[in-house]
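Left out: one protein chain. Kept in place: all the others.
So, subunit A:
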Amino acid sequence: MADITNSKPAGGGMGLNIGKILLEGRAFFALVAIIVVFSILSPVYFSLGNFLIMSSHVAIFGLLAIGMLLVILNGGIDLSVGSTLGLSGVVAGFLMQGVEIPAAGVVLYPPVWAVVVLTVLLGAFVGLINGVLIAIFNVPAFVATLGMLYVARGVALLMTNGLTYNNLGGDAALGNTGFDWLGFNRIAGVPIGVIVLALVALAVGLVLARSAFGRWLYASGGNERAAELSGVPTRGVKISVYVLSGICAAIAGLVLSSQLTSAGPTAGTTYELTAIAAVVIGGAALTGGRGNVLGTMLGAFVIGFLSDGLVIIGVSAYWQTVFTGAVIVLAVLLNSLQYGRSGR
């Protein structure tokens, strides 16, 4: 009596389906449109070299956006990722300059792998504070992460006294060279930053689609009360997404400071907003429970390819801001078209 198929039932007319395909694949079509328009406007835009450069820019936002996606799927928001990115870069820079231990009278130069691990742990710790405040002490996510936005930025400024760590190249004699590998090297012509983004996206995509944690995340974002009564550890899920978001921000901080071979305390200012925009353009609902990694990646590429394209054709930076804003509002408008009517 119960007919079971996983394929969607065949819809009505074809005309209706084209509208539906355009709506559901809007981020993809927007990206295609951006590439076509800029390729016509500028001869240098459509080339593999340019795509790779633009992609290495996208990698920074993309990493932040993946972490943000997890938080937004849970129905929260993480405003602290830009500051966490900046703080991570500064801490990495600090470690690369050597840590002086006055008691022993020595200066420790940790190897690059240790710098990377410590920085990622720092990102996780920042996320943990956010998560505990939100899940255990019931501080609204907006407020908790807004506070962390200020605190992390302030700590980064205090550590450097407002200055920038230059020269993160390390010294062969001290055995800590190779930090710029993340930002400068390429494997088979692809920048390492892009490869890191692809690996993180793949891993998170797999977790969301196939693991129990992914299912818990979608369930607690869609209806936390129902998820809790179904035995989902909703608090643990909530803390985890902020920790993962912090880790993503730390990785992004490492990639950025490696690309620049310097770490400034103001790096990543307002990047949290770009990350939120990428997630929203990718079709995720800010109320939680809806969205995926593919959409978020498309959203990040839409923003990155649009703003780089505007630079290439020589449009003023002020106009870029206007365009980006318009695209975000348009994306949210389309989201409400898609989701607004499905509920009763």
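One rule holds for everything that comes next: a contact is a pair of C-beta atoms (placed from the backbone, for glycine too) under 8 Å apart; a residue touches a chain by one contact, two chains touch by 3 or more; residues count from 1.
The working rule: contacts and distances are computed from a predicted model.
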- Under which of the names "Protein-export membrane protein SecF", "Protein-arginine kinase", "Glutamine amidotransferase type-2 domain-containing protein" or "Putative erythritol ABC transporter 2, ATP-binding protein component" is the non-displayed chain listed in UniProt? "Putative erythritol ABC transporter 2, ATP-binding protein component"
- Message: Among A:31, A:192 or A:232, exactly one should touch the missing chain; which is it?
- Response: A:232
- Consider the whole complex, including the chain that is not shown, and state which of A:71, A:168 or A:219 touches that chain. A:219
- Task: Can you list, in ascending order, the subunit A residues touching the missing chain?
- Result: 1-9, 206, 210-212, 215-216, 218-219, 221-223, 225-233, 285, 288-290, 342-344
